[in-house]
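For this depiction, one protein chain was excluded, whereas all remaining protein chains were kept in their positions.
Order of writing sets the labels: A and B. Residues in every chain begin at 1.
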Amino acid sequence: MAGHVSIQYPHSPVNRTMKESEPRLVKWLLITAALGFLCLFLVLPLVAIFIKAFEKGSAVFSAAISSPDALSAIRLTVLVALITVPLNAIFGVAAAWAVTKFNFKGKSLLITIIDLPFAVSPVIAGLVFVLLFSSHGIFGPWLQAHNIKIIFEVPGIVLATLLITLPFVARELIPLMQTQGTADEEASMTLGASGWKTFLLVTLPNIKWGLLYGIILCTARAIGEFGAVSVVSGHIRGVTNTMPLHIEILYNEYQFSAAFAVASLMSLFAIFTLVVKNLIEWKAKKSMVSEEGGF
Amino acid sequence: MARLQSMKMKRVGVLPGFGLSLGFTMFYISLLVILPLSMVFINTVSVEWAKIWQTISDPRVMASYKLSIGASLTAACINVVFGVLIAWMLVRYRFPGARIVDGLVDLPFALPTAIAGIALTTLYTKNGWLGQFLSFKVAFTPLGIIMALTFIGLPFVVRTVQPVLQNLDQEMEEASASLGANRLQTFVKVIFPELLPAALTGFALAFARALGEYGSVVFIAGNMPMRTEITPLLIMTKLEQYDYAGATAIAAVMLIFSFILLLIINLLQWRTNRKFI
(Lines give C-alpha, C1' and ligand atoms only; values in the text may rest on other atoms or scores of the structure.)
Protein backbone atom coordinates (compact mmCIF):
# COMPACT_ATOMS: atom_id res chain seq x y z
CA MET A 1 0.00 0.00 0.00
CA ALA A 2 2.37 2.56 -1.23
CA GLY A 3 0.52 5.62 -0.22
CA HIS A 4 -0.36 5.67 3.37
CA VAL A 5 -0.21 3.83 6.62
CA SER A 6 -3.29 2.75 8.50
CA ILE A 7 -4.38 4.01 11.85
CA GLN A 8 -2.58 2.08 14.58
CA TYR A 9 -4.32 -0.07 17.12
CA PRO A 10 -1.61 -1.09 19.56
CA HIS A 11 -1.81 -4.57 21.05
CA SER A 12 -0.87 -3.39 24.46
CA PRO A 13 -0.06 0.00 25.83
CA VAL A 14 3.54 0.28 26.90
CA ASN A 15 3.39 1.94 30.26
CA ARG A 16 5.94 -0.06 32.14
CA THR A 17 8.89 2.09 33.03
CA MET A 18 12.07 0.89 31.44
CA LYS A 19 15.07 0.84 33.65
CA GLU A 20 17.19 -0.48 30.84
CA SER A 21 17.92 2.61 28.80
CA GLU A 22 20.60 4.70 27.18
CA PRO A 23 22.84 7.11 29.06
CA ARG A 24 21.22 10.52 29.53
CA LEU A 25 23.62 12.21 27.16
CA VAL A 26 22.92 9.76 24.34
CA LYS A 27 19.23 10.08 24.95
CA TRP A 28 19.23 13.84 24.69
CA LEU A 29 21.51 13.77 21.66
CA LEU A 30 19.09 11.44 19.92
CA ILE A 31 16.11 13.58 20.84
CA THR A 32 17.87 16.70 19.61
CA ALA A 33 18.75 15.07 16.31
CA ALA A 34 15.21 13.82 15.76
CA LEU A 35 13.56 17.08 16.72
CA GLY A 36 16.05 19.05 14.63
CA PHE A 37 15.21 16.95 11.60
CA LEU A 38 11.48 17.40 12.20
CA CYS A 39 11.89 21.15 12.63
CA LEU A 40 13.86 21.45 9.44
CA PHE A 41 11.47 19.40 7.36
CA LEU A 42 8.06 19.92 8.92
CA VAL A 43 7.85 22.89 11.24
CA LEU A 44 9.86 25.36 9.24
CA PRO A 45 7.96 24.91 5.95
CA LEU A 46 4.66 25.09 7.82
CA VAL A 47 5.65 28.28 9.61
CA ALA A 48 6.95 29.74 6.35
CA ILE A 49 3.58 29.27 4.69
CA PHE A 50 1.76 31.35 7.28
CA ILE A 51 4.40 34.04 7.53
CA LYS A 52 4.62 34.42 3.77
CA ALA A 53 0.86 34.60 3.59
CA PHE A 54 0.76 37.66 5.83
CA GLU A 55 4.02 39.20 4.67
CA LYS A 56 2.30 41.95 2.72
CA GLY A 57 -0.35 42.56 5.34
CA SER A 58 -3.79 41.21 5.94
CA ALA A 59 -5.32 43.34 3.18
CA VAL A 60 -3.38 41.43 0.54
CA PHE A 61 -4.24 38.21 2.31
CA SER A 62 -7.97 38.82 2.33
CA ALA A 63 -7.90 40.14 -1.22
CA ALA A 64 -6.12 36.98 -2.32
CA ILE A 65 -8.56 34.59 -0.74
CA SER A 66 -11.64 36.53 -1.78
CA SER A 67 -10.75 37.18 -5.39
CA PRO A 68 -13.29 35.71 -7.82
CA ASP A 69 -10.71 33.25 -9.16
CA ALA A 70 -9.83 32.06 -5.65
CA LEU A 71 -13.47 31.70 -4.72
CA SER A 72 -14.26 29.71 -7.80
CA ALA A 73 -11.21 27.50 -7.16
CA ILE A 74 -12.48 26.89 -3.63
CA ARG A 75 -15.95 26.12 -4.96
CA LEU A 76 -14.59 23.66 -7.53
CA THR A 77 -12.34 21.97 -4.96
CA VAL A 78 -15.23 21.53 -2.54
CA LEU A 79 -17.45 20.25 -5.34
CA VAL A 80 -14.87 17.67 -6.40
CA ALA A 81 -14.42 16.54 -2.80
CA LEU A 82 -18.18 16.32 -2.30
CA ILE A 83 -18.48 14.01 -5.30
CA THR A 84 -15.39 11.86 -4.86
CA VAL A 85 -15.29 11.31 -1.10
CA PRO A 86 -18.80 9.83 -0.69
CA LEU A 87 -18.29 7.59 -3.73
CA ASN A 88 -14.98 6.30 -2.47
CA ALA A 89 -16.38 5.90 1.04
CA ILE A 90 -19.20 3.71 -0.27
CA PHE A 91 -16.70 1.79 -2.35
CA GLY A 92 -14.40 1.41 0.64
CA VAL A 93 -17.14 -0.04 2.83
CA ALA A 94 -18.33 -2.41 0.10
CA ALA A 95 -14.81 -3.57 -0.73
CA ALA A 96 -13.89 -4.05 2.93
CA TRP A 97 -17.10 -6.01 3.52
CA ALA A 98 -16.43 -8.31 0.57
CA VAL A 99 -12.78 -8.82 1.44
CA THR A 100 -13.06 -9.30 5.20
CA LYS A 101 -16.35 -11.13 5.67
CA PHE A 102 -15.97 -13.75 2.95
CA ASN A 103 -13.40 -16.09 1.52
CA PHE A 104 -13.02 -16.28 -2.21
CA LYS A 105 -10.38 -16.98 -4.79
CA GLY A 106 -8.31 -14.04 -5.94
CA LYS A 107 -8.84 -12.08 -2.75
CA SER A 108 -5.23 -10.99 -2.36
CA LEU A 109 -5.15 -10.01 -6.03
CA LEU A 110 -8.20 -7.83 -5.41
CA ILE A 111 -6.53 -6.16 -2.43
CA THR A 112 -3.44 -5.52 -4.53
CA ILE A 113 -5.53 -3.90 -7.24
CA ILE A 114 -7.20 -1.71 -4.63
CA ASP A 115 -3.70 -0.68 -3.52
CA LEU A 116 -2.57 0.12 -7.05
CA PRO A 117 -3.51 3.81 -7.10
CA PHE A 118 -1.11 4.34 -4.19
CA ALA A 119 1.77 3.11 -6.31
CA VAL A 120 0.82 4.97 -9.46
CA SER A 121 2.29 8.39 -10.11
CA PRO A 122 -0.39 11.09 -10.02
CA VAL A 123 0.73 12.20 -13.45
CA ILE A 124 -0.02 8.73 -14.82
CA ALA A 125 -3.39 8.75 -13.05
CA GLY A 126 -4.22 11.84 -15.04
CA LEU A 127 -2.67 10.55 -18.23
CA VAL A 128 -4.82 7.42 -18.36
CA PHE A 129 -7.99 9.48 -18.50
CA VAL A 130 -6.51 11.60 -21.25
CA LEU A 131 -5.86 8.38 -23.15
CA LEU A 132 -9.47 7.37 -22.63
CA PHE A 133 -11.43 10.55 -23.09
CA SER A 134 -9.39 13.24 -24.87
CA SER A 135 -10.00 13.98 -28.52
CA HIS A 136 -7.16 11.55 -29.36
CA GLY A 137 -8.37 8.97 -26.81
CA ILE A 138 -10.35 5.86 -27.68
CA PHE A 139 -13.68 7.32 -26.57
CA GLY A 140 -12.72 10.73 -27.97
CA PRO A 141 -14.58 10.58 -31.30
CA TRP A 142 -17.73 9.20 -29.68
CA LEU A 143 -17.68 11.85 -26.95
CA GLN A 144 -17.11 14.56 -29.53
CA ALA A 145 -20.00 13.30 -31.61
CA HIS A 146 -22.25 13.54 -28.57
CA ASN A 147 -20.75 16.82 -27.49
CA ILE A 148 -19.61 15.50 -24.09
CA LYS A 149 -16.46 16.97 -22.63
CA ILE A 150 -14.53 15.20 -19.93
CA ILE A 151 -10.88 16.13 -20.29
CA PHE A 152 -10.04 19.75 -19.46
CA GLU A 153 -13.43 19.89 -17.75
CA VAL A 154 -14.81 19.13 -14.30
CA PRO A 155 -15.65 15.45 -15.01
CA GLY A 156 -11.99 14.78 -15.83
CA ILE A 157 -10.90 16.34 -12.54
CA VAL A 158 -13.45 14.23 -10.69
CA LEU A 159 -12.31 11.02 -12.41
CA ALA A 160 -8.62 11.63 -11.77
CA THR A 161 -9.33 12.47 -8.13
CA LEU A 162 -11.50 9.36 -7.78
CA LEU A 163 -8.64 7.19 -9.00
CA ILE A 164 -6.03 8.83 -6.78
CA THR A 165 -8.14 8.66 -3.60
CA LEU A 166 -9.81 5.32 -4.28
CA PRO A 167 -7.89 3.19 -1.75
CA PHE A 168 -8.04 5.48 1.28
CA VAL A 169 -11.26 4.33 2.96
CA ALA A 170 -10.92 0.69 1.87
CA ARG A 171 -7.36 0.52 3.11
CA GLU A 172 -8.39 1.93 6.46
CA LEU A 173 -11.29 -0.46 6.93
CA ILE A 174 -9.79 -3.73 5.70
CA PRO A 175 -7.29 -4.27 8.54
CA LEU A 176 -9.79 -3.00 11.09
CA MET A 177 -12.59 -5.31 9.96
CA GLN A 178 -10.16 -8.18 9.67
CA THR A 179 -9.27 -7.92 13.35
CA GLN A 180 -12.92 -7.57 14.30
CA GLY A 181 -13.84 -10.79 12.53
CA THR A 182 -17.39 -11.90 11.82
CA ALA A 183 -18.60 -12.98 15.26
CA ASP A 184 -20.60 -9.80 15.95
CA GLU A 185 -22.42 -10.07 12.64
CA GLU A 186 -23.07 -13.76 13.21
CA ALA A 187 -24.43 -13.02 16.67
CA SER A 188 -26.77 -10.47 15.15
CA MET A 189 -27.96 -12.97 12.55
CA THR A 190 -28.66 -15.66 15.16
CA LEU A 191 -30.71 -13.08 17.04
CA GLY A 192 -32.89 -12.71 13.98
CA ALA A 193 -31.64 -9.45 12.46
CA SER A 194 -31.68 -8.97 8.71
CA GLY A 195 -28.54 -8.23 6.73
CA TRP A 196 -29.17 -4.48 6.51
CA LYS A 197 -30.08 -4.20 10.18
CA THR A 198 -26.94 -6.12 11.07
CA PHE A 199 -24.87 -3.74 8.97
CA LEU A 200 -26.47 -0.59 10.33
CA LEU A 201 -26.77 -1.59 13.98
CA VAL A 202 -23.66 -3.73 14.48
CA THR A 203 -21.04 -3.29 11.75
CA LEU A 204 -21.30 0.45 11.24
CA PRO A 205 -20.89 1.37 14.93
CA ASN A 206 -17.92 -1.01 15.09
CA ILE A 207 -16.11 0.64 12.21
CA LYS A 208 -17.20 4.24 12.66
CA TRP A 209 -13.81 5.60 13.80
CA GLY A 210 -11.89 3.85 11.09
CA LEU A 211 -14.42 4.96 8.51
CA LEU A 212 -14.25 8.55 9.68
CA TYR A 213 -10.47 8.48 9.60
CA GLY A 214 -10.48 7.04 6.11
CA ILE A 215 -12.92 9.71 4.97
CA ILE A 216 -10.76 12.46 6.42
CA LEU A 217 -7.61 11.18 4.75
CA CYS A 218 -9.52 10.78 1.52
CA THR A 219 -10.81 14.33 1.78
CA ALA A 220 -7.38 15.75 2.50
CA ARG A 221 -5.96 14.04 -0.56
CA ALA A 222 -8.94 14.88 -2.77
CA ILE A 223 -8.61 18.54 -1.93
CA GLY A 224 -4.86 18.68 -2.21
CA GLU A 225 -4.28 16.52 -5.28
CA PHE A 226 -2.11 18.37 -7.74
CA GLY A 227 -0.37 16.16 -10.31
CA ALA A 228 -3.33 14.15 -11.58
CA VAL A 229 -5.64 17.13 -11.64
CA SER A 230 -3.01 19.20 -13.35
CA VAL A 231 -2.97 16.77 -16.28
CA VAL A 232 -6.71 16.68 -16.89
CA SER A 233 -7.61 20.23 -15.96
CA GLY A 234 -7.68 22.84 -18.67
CA HIS A 235 -6.13 25.33 -16.25
CA ILE A 236 -8.89 27.75 -17.15
CA ARG A 237 -9.12 30.34 -14.45
CA GLY A 238 -12.44 30.55 -12.73
CA VAL A 239 -13.64 27.39 -14.51
CA THR A 240 -11.36 24.35 -14.11
CA ASN A 241 -8.86 25.50 -11.54
CA THR A 242 -8.82 23.76 -8.19
CA MET A 243 -7.15 25.34 -5.20
CA PRO A 244 -3.72 23.70 -5.70
CA LEU A 245 -3.77 24.68 -9.39
CA HIS A 246 -4.74 28.20 -8.47
CA ILE A 247 -1.81 28.34 -6.06
CA GLU A 248 0.50 27.14 -8.83
CA ILE A 249 -0.65 29.86 -11.21
CA LEU A 250 -0.30 32.60 -8.60
CA TYR A 251 3.14 31.32 -7.68
CA ASN A 252 4.32 31.16 -11.29
CA GLU A 253 3.10 34.72 -11.75
CA TYR A 254 5.29 35.75 -8.82
CA GLN A 255 2.26 36.67 -6.71
CA PHE A 256 3.91 34.92 -3.79
CA SER A 257 1.84 36.44 -1.02
CA ALA A 258 -1.40 35.58 -2.76
CA ALA A 259 -0.17 32.04 -3.46
CA PHE A 260 0.76 31.56 0.19
CA ALA A 261 -2.51 33.09 1.33
CA VAL A 262 -4.48 30.40 -0.46
CA ALA A 263 -1.88 27.84 0.64
CA SER A 264 -2.34 28.86 4.26
CA LEU A 265 -6.06 28.14 3.99
CA MET A 266 -5.29 24.64 2.77
CA SER A 267 -2.62 24.23 5.44
CA LEU A 268 -5.20 25.07 8.08
CA PHE A 269 -7.32 22.26 6.77
CA ALA A 270 -4.28 19.97 6.87
CA ILE A 271 -3.70 20.85 10.51
CA PHE A 272 -7.37 20.25 11.23
CA THR A 273 -6.98 16.83 9.59
CA LEU A 274 -4.07 15.99 11.84
CA VAL A 275 -5.96 17.06 14.96
CA VAL A 276 -8.98 14.95 14.04
CA LYS A 277 -6.76 12.02 13.18
CA ASN A 278 -5.14 12.16 16.59
CA LEU A 279 -8.48 12.47 18.33
CA ILE A 280 -9.69 9.39 16.51
CA GLU A 281 -6.56 7.45 17.29
CA TRP A 282 -6.89 8.41 20.90
CA LYS A 283 -10.54 7.31 20.93
CA ALA A 284 -9.75 4.04 19.22
CA LYS A 285 -6.89 3.37 21.58
CA LYS A 286 -9.06 4.12 24.57
CA SER A 287 -11.77 1.73 23.50
CA MET A 288 -9.20 -0.97 22.76
CA VAL A 289 -7.52 -0.53 26.12
CA SER A 290 -10.73 -0.64 28.12
CA GLU A 291 -11.70 -3.69 26.10
CA GLU A 292 -8.58 -5.43 27.28
CA GLY A 293 -8.81 -4.06 30.79
CA GLY A 294 -12.10 -5.84 31.33
CA PHE A 295 -10.65 -9.31 31.38
CA MET B 1 -33.60 -22.43 -6.01
CA ALA B 2 -32.82 -24.31 -2.83
CA ARG B 3 -29.89 -25.94 -4.60
CA LEU B 4 -28.63 -22.64 -5.82
CA GLN B 5 -28.94 -21.16 -2.38
CA SER B 6 -27.07 -23.99 -0.73
CA MET B 7 -24.33 -23.79 -3.32
CA LYS B 8 -23.92 -20.13 -2.65
CA MET B 9 -23.87 -20.68 1.09
CA LYS B 10 -21.25 -23.35 0.73
CA ARG B 11 -18.92 -20.86 -0.80
CA VAL B 12 -19.50 -17.74 1.18
CA GLY B 13 -20.84 -18.62 4.60
CA VAL B 14 -23.85 -17.10 6.22
CA LEU B 15 -23.43 -13.34 6.09
CA PRO B 16 -25.39 -11.59 3.37
CA GLY B 17 -24.25 -9.12 0.78
CA PHE B 18 -21.43 -11.07 -0.82
CA GLY B 19 -22.76 -10.68 -4.35
CA LEU B 20 -23.67 -7.05 -3.88
CA SER B 21 -20.46 -5.92 -2.22
CA LEU B 22 -18.09 -7.91 -4.42
CA GLY B 23 -20.05 -7.02 -7.54
CA PHE B 24 -19.94 -3.32 -6.76
CA THR B 25 -16.26 -3.53 -5.84
CA MET B 26 -15.35 -5.27 -9.08
CA PHE B 27 -17.44 -2.86 -11.14
CA TYR B 28 -15.90 0.15 -9.46
CA ILE B 29 -12.26 -0.90 -9.72
CA SER B 30 -12.73 -2.15 -13.29
CA LEU B 31 -14.04 1.24 -14.31
CA LEU B 32 -11.65 3.40 -12.34
CA VAL B 33 -8.47 1.35 -12.02
CA ILE B 34 -8.20 -1.59 -14.38
CA LEU B 35 -9.63 -0.04 -17.54
CA PRO B 36 -7.77 3.29 -17.24
CA LEU B 37 -4.43 1.76 -16.27
CA SER B 38 -4.61 -0.89 -18.96
CA MET B 39 -4.92 1.97 -21.47
CA VAL B 40 -1.23 2.67 -20.91
CA PHE B 41 -0.29 -0.79 -22.11
CA ILE B 42 -2.89 -0.95 -24.87
CA ASN B 43 -1.66 2.35 -26.27
CA THR B 44 1.96 1.30 -25.96
CA VAL B 45 1.41 -1.98 -27.79
CA SER B 46 -0.19 -0.17 -30.71
CA VAL B 47 3.02 1.78 -31.33
CA GLU B 48 6.04 0.38 -33.12
CA TRP B 49 8.54 -1.24 -30.81
CA ALA B 50 11.49 0.65 -32.29
CA LYS B 51 9.77 3.93 -31.68
CA ILE B 52 8.95 3.03 -28.12
CA TRP B 53 12.53 2.00 -27.53
CA GLN B 54 13.73 5.23 -29.00
CA THR B 55 11.45 7.20 -26.68
CA ILE B 56 12.26 5.40 -23.48
CA SER B 57 16.01 5.22 -24.12
CA ASP B 58 16.37 8.83 -25.20
CA PRO B 59 19.27 10.41 -23.26
CA ARG B 60 16.99 13.01 -21.71
CA VAL B 61 14.61 10.29 -20.53
CA MET B 62 17.46 8.15 -19.30
CA ALA B 63 18.77 11.12 -17.32
CA SER B 64 15.33 11.52 -15.76
CA TYR B 65 15.24 7.84 -14.71
CA LYS B 66 18.63 8.22 -13.10
CA LEU B 67 17.57 11.38 -11.30
CA SER B 68 14.19 10.01 -10.19
CA ILE B 69 15.59 6.74 -8.92
CA GLY B 70 18.71 8.29 -7.41
CA ALA B 71 16.89 11.09 -5.61
CA SER B 72 14.11 8.76 -4.44
CA LEU B 73 16.61 6.25 -3.09
CA THR B 74 18.58 8.94 -1.31
CA ALA B 75 15.43 10.42 0.22
CA ALA B 76 14.23 6.97 1.29
CA CYS B 77 17.59 6.27 2.93
CA ILE B 78 17.48 9.54 4.83
CA ASN B 79 13.97 8.65 5.89
CA VAL B 80 14.98 5.22 7.16
CA VAL B 81 17.68 6.68 9.39
CA PHE B 82 15.60 9.54 10.76
CA GLY B 83 12.35 7.58 10.66
CA VAL B 84 13.73 4.89 12.96
CA LEU B 85 15.21 7.57 15.17
CA ILE B 86 11.93 9.49 15.39
CA ALA B 87 9.93 6.32 16.03
CA TRP B 88 12.40 5.36 18.74
CA MET B 89 12.12 8.77 20.35
CA LEU B 90 8.31 8.75 20.22
CA VAL B 91 7.97 5.28 21.72
CA ARG B 92 10.78 5.22 24.24
CA TYR B 93 11.38 8.74 25.49
CA ARG B 94 9.18 11.04 27.45
CA PHE B 95 9.65 14.70 26.65
CA PRO B 96 7.43 17.76 26.63
CA GLY B 97 5.29 18.07 23.50
CA ALA B 98 5.67 14.42 22.49
CA ARG B 99 2.02 14.15 21.54
CA ILE B 100 2.21 17.18 19.25
CA VAL B 101 5.35 15.86 17.59
CA ASP B 102 3.64 12.52 17.10
CA GLY B 103 0.71 14.23 15.41
CA LEU B 104 2.94 16.42 13.29
CA VAL B 105 4.69 13.44 11.72
CA ASP B 106 1.67 12.88 9.48
CA LEU B 107 1.78 16.40 8.09
CA PRO B 108 3.15 15.27 4.70
CA PHE B 109 0.08 13.03 4.30
CA ALA B 110 -2.27 15.89 5.04
CA LEU B 111 -0.58 18.85 3.39
CA PRO B 112 -1.17 19.24 -0.36
CA THR B 113 2.09 18.41 -2.10
CA ALA B 114 2.12 21.56 -4.18
CA ILE B 115 2.09 23.63 -1.01
CA ALA B 116 4.98 21.64 0.40
CA GLY B 117 6.76 22.33 -2.86
CA ILE B 118 6.37 26.10 -2.79
CA ALA B 119 7.15 26.29 0.92
CA LEU B 120 10.39 24.33 0.56
CA THR B 121 11.37 26.33 -2.51
CA THR B 122 10.83 29.58 -0.66
CA LEU B 123 13.01 28.38 2.19
CA TYR B 124 15.87 27.20 0.05
CA THR B 125 16.20 29.71 -2.80
CA LYS B 126 19.27 31.91 -2.84
CA ASN B 127 17.54 34.58 -0.81
CA GLY B 128 15.35 32.27 1.21
CA TRP B 129 15.40 31.93 5.01
CA LEU B 130 17.75 29.01 4.89
CA GLY B 131 19.22 29.40 1.41
CA GLN B 132 20.97 32.64 2.27
CA PHE B 133 23.08 30.92 4.91
CA LEU B 134 24.18 28.06 2.68
CA SER B 135 27.29 28.23 0.55
CA PHE B 136 25.83 25.77 -1.94
CA LYS B 137 22.61 25.81 -3.92
CA VAL B 138 19.68 23.68 -2.83
CA ALA B 139 16.69 24.89 -4.78
CA PHE B 140 16.79 24.08 -8.49
CA THR B 141 19.38 21.35 -7.97
CA PRO B 142 19.04 17.59 -7.34
CA LEU B 143 19.58 18.40 -3.68
CA GLY B 144 16.32 20.34 -3.65
CA ILE B 145 14.53 17.38 -5.20
CA ILE B 146 15.90 15.15 -2.46
CA MET B 147 14.64 17.64 0.15
CA ALA B 148 11.13 17.56 -1.31
CA LEU B 149 11.09 13.77 -1.58
CA THR B 150 12.36 13.42 1.98
CA PHE B 151 9.46 15.57 3.15
CA ILE B 152 6.95 13.46 1.20
CA GLY B 153 8.27 10.14 2.49
CA LEU B 154 8.89 11.12 6.10
CA PRO B 155 5.82 9.49 7.72
CA PHE B 156 6.18 6.09 6.07
CA VAL B 157 9.15 4.74 8.01
CA VAL B 158 8.00 6.30 11.28
CA ARG B 159 4.53 4.83 10.99
CA THR B 160 5.65 1.35 10.02
CA VAL B 161 8.40 1.09 12.65
CA GLN B 162 6.47 2.72 15.50
CA PRO B 163 3.89 -0.05 16.12
CA VAL B 164 6.56 -2.76 15.90
CA LEU B 165 8.61 -0.92 18.46
CA GLN B 166 5.54 -0.47 20.65
CA ASN B 167 4.78 -4.18 20.62
CA LEU B 168 8.38 -5.21 21.07
CA ASP B 169 8.78 -7.31 24.16
CA GLN B 170 10.94 -5.25 26.48
CA GLU B 171 11.87 -8.36 28.37
CA MET B 172 14.08 -9.28 25.43
CA GLU B 173 16.15 -6.18 26.04
CA GLU B 174 16.24 -6.87 29.75
CA ALA B 175 17.30 -10.43 29.02
CA SER B 176 20.04 -9.15 26.74
CA ALA B 177 21.26 -6.77 29.42
CA SER B 178 21.14 -9.49 32.06
CA LEU B 179 23.32 -11.63 29.82
CA GLY B 180 25.96 -8.92 29.86
CA ALA B 181 25.36 -7.00 26.62
CA ASN B 182 25.81 -3.26 26.67
CA ARG B 183 23.17 -0.92 25.31
CA LEU B 184 24.66 -0.62 21.84
CA GLN B 185 25.09 -4.38 21.53
CA THR B 186 21.49 -4.86 22.64
CA PHE B 187 20.30 -2.43 20.01
CA VAL B 188 22.35 -3.91 17.19
CA LYS B 189 21.83 -7.58 18.02
CA VAL B 190 18.36 -7.67 19.57
CA ILE B 191 16.28 -4.64 18.66
CA PHE B 192 17.50 -3.85 15.17
CA PRO B 193 16.76 -7.30 13.67
CA GLU B 194 13.21 -6.98 14.97
CA LEU B 195 12.77 -3.57 13.39
CA LEU B 196 14.40 -4.44 10.09
CA PRO B 197 11.37 -5.83 8.21
CA ALA B 198 9.23 -2.86 9.21
CA ALA B 199 11.98 -0.40 8.35
CA LEU B 200 12.37 -2.07 4.95
CA THR B 201 8.65 -1.84 4.34
CA GLY B 202 8.73 1.83 5.26
CA PHE B 203 11.71 2.33 2.98
CA ALA B 204 9.95 0.69 0.06
CA LEU B 205 6.78 2.71 0.67
CA ALA B 206 8.70 5.96 0.84
CA PHE B 207 10.67 5.02 -2.27
CA ALA B 208 7.55 4.11 -4.26
CA ARG B 209 5.85 7.32 -3.25
CA ALA B 210 8.90 9.41 -4.11
CA LEU B 211 9.27 7.88 -7.57
CA GLY B 212 5.84 9.05 -8.67
CA GLU B 213 5.83 12.34 -6.80
CA TYR B 214 5.15 15.40 -8.89
CA GLY B 215 3.55 18.29 -7.01
CA SER B 216 6.23 19.03 -4.47
CA VAL B 217 9.12 18.47 -6.86
CA VAL B 218 8.20 20.62 -9.84
CA PHE B 219 8.56 23.83 -7.87
CA ILE B 220 11.91 23.14 -6.28
CA ALA B 221 13.49 21.22 -9.16
CA GLY B 222 13.86 24.01 -11.68
CA ASN B 223 13.11 21.41 -14.35
CA MET B 224 16.24 21.75 -16.45
CA PRO B 225 16.52 19.01 -19.08
CA MET B 226 19.23 16.44 -18.34
CA ARG B 227 19.86 17.97 -14.91
CA THR B 228 16.79 18.38 -12.76
CA GLU B 229 13.97 16.84 -14.75
CA ILE B 230 12.19 13.96 -13.01
CA THR B 231 10.37 11.25 -14.97
CA PRO B 232 6.79 12.28 -14.07
CA LEU B 233 7.62 15.77 -15.25
CA LEU B 234 8.80 14.39 -18.59
CA ILE B 235 5.46 12.64 -19.01
CA MET B 236 3.78 15.95 -18.29
CA THR B 237 5.99 17.77 -20.81
CA LYS B 238 5.29 15.22 -23.54
CA LEU B 239 1.57 15.56 -22.83
CA GLU B 240 1.74 19.31 -23.14
CA GLN B 241 3.41 18.82 -26.50
CA TYR B 242 0.60 16.43 -27.45
CA ASP B 243 3.16 13.63 -27.78
CA TYR B 244 0.74 11.07 -26.35
CA ALA B 245 2.70 8.08 -27.62
CA GLY B 246 5.87 9.30 -25.96
CA ALA B 247 4.12 10.11 -22.68
CA THR B 248 2.45 6.70 -22.68
CA ALA B 249 5.67 4.81 -23.35
CA ILE B 250 7.44 6.47 -20.43
CA ALA B 251 4.35 5.93 -18.26
CA ALA B 252 4.46 2.22 -19.11
CA VAL B 253 8.05 1.98 -17.91
CA MET B 254 7.11 3.73 -14.66
CA LEU B 255 4.01 1.61 -14.16
CA ILE B 256 5.93 -1.64 -14.56
CA PHE B 257 8.47 -0.39 -12.07
CA SER B 258 5.69 0.58 -9.64
CA PHE B 259 4.01 -2.83 -9.98
CA ILE B 260 7.25 -4.57 -9.10
CA LEU B 261 7.71 -2.29 -6.10
CA LEU B 262 4.13 -2.89 -4.97
CA LEU B 263 4.73 -6.61 -5.19
CA ILE B 264 7.86 -6.32 -3.07
CA ILE B 265 6.04 -4.15 -0.54
CA ASN B 266 3.18 -6.63 -0.26
CA LEU B 267 5.64 -9.47 0.26
CA LEU B 268 7.48 -7.46 2.90
CA GLN B 269 4.30 -6.55 4.72
CA TRP B 270 3.07 -10.09 4.54
CA ARG B 271 6.30 -11.21 6.16
CA THR B 272 6.19 -8.48 8.79
CA ASN B 273 2.62 -9.36 9.72
CA ARG B 274 3.36 -13.05 9.89
CA LYS B 275 6.18 -12.36 12.21
CA PHE B 276 4.47 -9.96 14.55
CA ILE B 277 0.87 -11.05 14.78
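Simple rule for what comes next: a residue touches a chain if its C-beta (ideal position, glycine included) is under 8 Å from a C-beta of that chain, and two chains touch if they have at least 3 such contacts.
Operating definition for what follows: contacts and distances are computed from a predicted model.
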{"item": "Omitted chain, identified by the protein name its UniProt record gives, among \"3-isopropylmalate dehydratase large subunit\", \"Sulfate ABC transporter\", \"Cysteine desulfurase\" or \"ATP-binding protein\"", "value": "\"Sulfate ABC transporter\""}
{"item": "Options A:T161, A:S188 or A:T242, residue touching the unrepresented chain", "value": "A:S188"}
{"item": "Missing-partner contacts on chain B, residue numbers", "value": "2, 5-6, 9-10, 13-14"}
{"item": "Missing-chain contacts mapped onto chain A", "value": "183-184, 186-194, 197, 201-202, 205-206, 287, 290-291, 293-295"}
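Basically, only the chains that are shown with their structure count from here on.
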{"item": "Residue numbers on chain B that touch chain A, as the complex places them", "value": "11-18, 20-22, 24-26, 28-29, 32-37, 39-40, 43, 82, 85-86, 88-89, 91-93, 95, 99, 101-116, 118-120, 122-123, 129-130, 147, 150-151, 154-156, 159-160, 162-163, 166-167, 170, 173-174, 177, 183, 186, 204-205, 208-209, 211-215, 219, 231-233, 235-236, 239, 242, 244, 247-248, 251, 254-255, 258-259, 261-263, 265-266, 269"}
{"item": "Contact set on chain A toward chain B in their complex", "value": "1-5, 8, 10-12, 14, 16, 18, 20-23, 26-27, 30-31, 33-35, 37-38, 41-46, 48-49, 52, 91, 94-95, 97-99, 101-104, 108, 110, 112-125, 127-132, 134, 136-138, 159, 162-163, 166, 182, 185-186, 189, 194-195, 198-199, 217, 220, 223-227, 230-231, 243-244, 247-248, 251, 256, 259-260, 263, 266-267, 270-271, 273-275, 277-278"}
